[in-house]
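Shown here is a partial selection of chains from the complex, left in place.
We just call them A, B and C in the order they show up, numbering each chain from 1.
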Amino acid sequence: MPLPSLSYLIDPDEKDRIRLRLKNISKRFPGVLALDQVNFDLKVGEVHAICGENGAGKTTLMNILSGNLQPDEGSIFLHGDEVKITDPQEAQRQGIGIVYQEKSLVGNLSVADNIFAGNQPVSKWHLIDRRKLINQTQQLLRKLGMHDIDAHGRVDKLSPGKQQMVEIAKALSRDPQILILDEPTAAISEQDTKVLFKIVRLMVSQGKSVIYISHRMSEIFEVSDRVTVLKDGKYQNTLGTKDTNVNEIIRLMVGRDIKEFDYQNLSTSEVVLSVSELEGDRFKNISFQLHRSEILGFAGLVGAGRSEIAQSIFGVTPDTGGQVLIRGKKVKSNEVANAIENGLGYLPENRKEQGLFLEMSVEDNISSVKSNTQTRGIFIERKGNAALTEEFVRQLNIKTPSGKTKVVSLSGGNQQKIVLAKWLAVNPDILIVDEPTAGIDVGAKSEIYQLLNQLTMAGTSIIMISSDLPELLGICDRILVFRHGRITADLSREKFSEEEIMHYSSGTKDMYREKI
Amino acid sequence: DPSKGAYTREQSSEVEVAKPVDENEEYVMVTTFVNFPMYVNHDQAAFLRWGKKMGVKTTVLGPTEWDVVAQIGVIEQVIPSKPAGLLINGTDPAIASAIDKAVDAGIPTVVYDSEIPNSKRHAFLGTDWYEIGQLQGEALVELIHGKGKIAYMGLVGQTNMENGFRGLLDVVKKYPGIEVLGKYDSKGSTENAAKITADLIAANPDLAGVCGFDAISGPGIGLAIKEAGKAGKIKVTTVDWEPEHLRLVREGVIDVLIGQKRELFTWYGAQFLYDMVHKTNQLSADDQKAGITNVPFAVNTGLLKITKDNIDLFDPSK
Amino acid sequence: MSFNSNIFQDRVVTLALTIVVLIVVSSIIWPQQFFSLENLSLVLLNLSIDAIVAVGMMILLISGAFDLSVGSVVAFAGGFAGYLMYYWGVYVPVAILAALAVSVVIGFVNGWLVAKVGINPLIQTLAMMGIVRGLALMVSGSGIQNLPDSFNRLGQAQFLGFQLPVWYMIAIVIIFSFLVARTIFFRRYYYIGGNEKAALLSGIQVGKMKIYSFILMSFLAGLAGIILASRLGAAMPTTGQGLELKVITAVILGGASLLGGQGKIVGALLGTLFMGIIANIMILARVSGYWQQIIFGIILIAAVAIDLLLQKRADRMATALVKMKQFEKFDT
């Protein structure tokens, strides 16, 4: 695979040529008109961002471009010629590469096999050349700054963040002319985001084009040249990034201004959760306390072990040492049901694998924890569940045709809202949320912060694991920083800043060690 | 009672008028494992031939697997269509209640192959499986001169086979020189029978004889013995005389076949039904009221024994 | 509001429709024979055993598992009850309870080894199929006849024109339809089958629930075996052979998936009913011999293909409807 080299830069005239044009694209699903006469064009050598609320139709548009869906109406032009993108293979042939919003990896295959799925380098007898395969994989991973990913390793042994990087490597392995990134940073850390942007700029400098979808406004303003906004499947406008600002875009997306979240410290001195000397396969010496009504942040780089610690507290993985006390009471390890009974809740980071029942309805999903753990009766409370669903659909602004709709047909952000709702519904005493806002739009995000704040007002304590540092800074009372399975800092609100946290998470500072 | 005989003779002139042949008159055979080649080529072939000769309708029904419960279901579902007569393969004593339903519905019902002792069936034609076992046992004892290791296989748990197994063991246990290695389940599969035999040979290089009780195990036993190069050294007796069995006898792999006269089961079974329907031999003013069946109550069609010496008479193919 | 008019997406509906079409056509072809209470009662009687087992299998398949040992359990439970009554003279209800208890133990062993030790359900239940078949042969030899009359009446007596097993089947289908649709306990199997990991993280005790489902399966198979023995008035060690595949097929026809998370109890009944009606039609049509297997296979494929077509058509109609509605919206 030819690696792009810096020596080749496109000449400025090329830059205004239209590479791709979508004209009047419409797409319907049972119950929704996902795209309604959408227009879009992509120039040579530009990064074109697409914004819109959850369910606005961004992913659907990309699925049409990558051959997964056929539009009901409208046409696609590549370099001025109308094309039909009949299937993903055709998209690949046309030089369109995509990093999907949803995981598209095969868990039990190796990283190398995934990156070169069906496209492995071969020797002269057309046999797979394992050595070349591994070499090329390592090369690619190095370019992505992922030195620590083992090309032989199984993908399902990687944390979601690393899996996302593998997805990006996979899309790049085919050297696409048009690269589509559908919320690539929802699960990865700041540092990986920087690497990704470096690659995006490199590609653009070589005359390739990138479509970039994200709910993080800062990223859009950092990397894109133009922004197109969708709302309820309808095209709103396309603006030059330099000529606009965050508020204008949000107004186009949501139709109103978003009210800022204002922080309140509600934390009390009562200890509700006390973890001491917790030890597991990939972490050691974990001790901390959580107070009533506190929002405690877990910061750290991908693979720092935060999710695993949370799961260990929740009783998913057997801990190999240490103890967890909830309100002074020791909880049985390795028993989720017991943890929930003790008032614990855990919102997992990987919604499709650990959070959702995709083929079940919105209602069944939202009521799943509540009806299985809190309901004392024998029978399903249909009315109660319907009311509960209605309440959360309204509160979190979940876009769904009805409460009976299968979750699989909802947009990524709306699915995430459902995982959140399922835990909010039980109103746990201690709630651990792992990347709770992954893929959620700006409007809904501030709603969620508001909700979490309301919970703490009612006495709930929250542990928030997030790779979105500004988010942690905005909402937490206190932040623990993790690195390689250890706590490296315990920072109160007065002491934390983006810089401090970066130091502690990258290992240039450590509160608990003398020498670094 | 001699007067009964006289009565019959008197009535004999009226026989033809009793019930004329109606081409819609239907005789239904219900078996299980309906496509099993031995059933198709003997039982069903003879039955269909009989139907053609008599100018009546003949139908063969039954599940395609060995499934006695399904056979019962078919019998029950055929009853409402009121066939002229039912010819039922006596696969298991448990079909008795279904047979009784047919009899209670007034349908002449004949059982063939194995007796269903507790049923109200009008007549039975078939063989005694215990005797099949005995005959195999006697043949084998003679072949191995009353000593050596033997094994036997068939469909374990099936009533007729279990009777056969008993017959064999009752003969063999009189010879202290014979060691019975065990009973094996062929599972109705040639390959399985071959595998068991191959394993038996490997485990017991001095294996003296093998008996097979289902039609399918014969070819399997034969295959394994041939492949082990032990043809003639290990004595084999099996039931049935399908082309494959006959060939193996010719090749000297199988020594003795104990055959049933299956054609007779169904030909005469059908004829019994016909004679009941048409009152061919009336024994009283009203046989049904008198509780009499005007056909033989039970017929043993007897067995046949095929060896290398008489094979040419049974296998015209060469 | 919800978009519920797309009922054709429900396998239960399309299958029920297919069955209705079959019944109407058959009633026209064989007006007397097919559409009589007697025939109906016989068809139902002959599928009652399968349907009772299918109810348990449906629940297992909803949870994403299956059980190949059911046929053997049918044979064993009947044989064991028969053995107790015939050889030991045990009182009928006691013999029945004992046979059910042993069935439950078999289910527990299956469930425990699958859920706690992690043995593949196919291998576990296949091995159990052999073990229990062996036990069935052990207790009932070549079959036990002459069971007590009071026992036989349980399967042979009539009530409102139907033999009792039909009523048992109806009762079990209704009870479990209700329980599965309405209780939290049974609802959990949908969660487990839908996403086992997520179910665990939602506080469902997946291991225990799996054990319960295998126990229920064996219990129902044992019950079916006892009913069958009393219907036949005999315990037969060869019964139930191949039942597992027949029942799994019926249940999948009725809307379950080997992947789990899908299905309704009434689908289990409809699946067996469909297969039972086809068998009945083949008897009425006097289809025999080789053609029986060939035609049965073709009908099965055709029925499923038509079903899929209906679903696709319905899908398209639904989309078209949305389109209309949306345009209405624009016009106002």
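Rule of thumb we're sticking to: contacts are C-beta pairs under 8 Å (C-beta built on N, C-alpha and C of every residue); 3 or more make two chains touch, one makes a residue touch a chain.
Note that the structure is predicted; figures quoted are calculated from it, not measured.
Summed over the full structure file, the protein chains occur with the copy numbers A x1, B x1, C x2.
To be clear about the criterion, only the chains that are shown with their structure count from here on.
Centre-to-centre, using mean CA coordinates, chain A is 72 Å away from chain B. Per-chain Cα centroids separate chain B from chain C by 34 Å. The multi-chain contact residues of chain C, meaning those touching 2 or more other chains, do not exist; every residue touches at most one other chain.
Touching two or more other chains at once is no residue of chain A.
Across the complex, chain B meets chain C through its residues 34-35, 40, 44, 59-61, 64-70, 72-74, 76-78, 80-81, 92-97, 118, 155-159, 161-163.
Chain contact summary for the complex, chain C toward chain A: residues 1-4, 6, 182-185, 187-188, 190-191, 194-195, 197-205, 261-262, 315, 318-319, 322-323, 326. Across the complex, chain A meets chain C through its residues 28-33, 314, 316, 336-337, 339-341, 346, 348, 353-360, 364, 368-369, 371-373, 375, 377-380, 401-405, 422.
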